[in-house]
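For this view, one protein chain was removed and the others were kept in their places.
So, chain A:
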Amino acid sequence: MEILLAIMTGILYAAGIYLILRRSLVKLIIGIVILGNGVNLLIFLMGGLVKGRPPLIPEDGNALEGIYADPVPQALILTAIVISFGLQSFAIVLIKRAYKVLKTDDIDTMNKTDDIT
């Protein structure tokens, strides 16, 4: 399972970077979204996969025993997902606005701010 998820992470990274390198604004945003998902999966994977052992202290004990699923990566992912959700919704509004104002979604033509005039 770990191998599968590791490959999946790699695919998400590759697809995200590929889409970011495309010329269309929409593909750029989709690329960033996919890359973000790749990172989340990576964090999840880094905690190690443990099946069916939630980090709950049994009623008669006072500490976790044996192997248990690490709760920290899940908390991190949850935070990261919420943050990237906010940023992505901003991004989508921004590209909509950019398309309206600049009348193009081709990144190569957006070079007004780089001109030496």
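In this text, a residue touches a chain if its C-beta (ideal position, glycine included) is under 8 Å from a C-beta of that chain, and two chains touch if they have at least 3 such contacts; residues count from 1.
Just so it is clear, contacts and distances are computed from a predicted model.
Chemist: One chain is missing here; what is its name in UniProt, given the choices "AAA+ ATPase domain-containing protein", "Na+/H+ antiporter subunit D", "NAD(P)/FAD-dependent oxidoreductase" or "Cytochrome c-type biogenesis protein CcmE"?
Modeler: According to UniProt, the chain not displayed is called "Na+/H+ antiporter subunit D".
Chemist: Which listed residue (A:15, A:69 or A:91) would be found touching the missing chain in the intact complex?
Modeler: With A:15, A:69 or A:91 as choices, the missing chain is touched by A:91.
Chemist: Determine which one of A:5, A:30 or A:43 touches the chain that has been left out.
Modeler: A:43
Chemist: List the residues of chain A that touch the chain left out of this view.
Modeler: Interface residues of chain A facing the absent chain: 20, 25, 28, 32, 35-36, 39, 42-43, 45-47, 70, 72-73, 76, 79-80, 83, 86-87, 90-91, 94-95, 97-98, 101-102, 107, 110, 112-114, 116-117.
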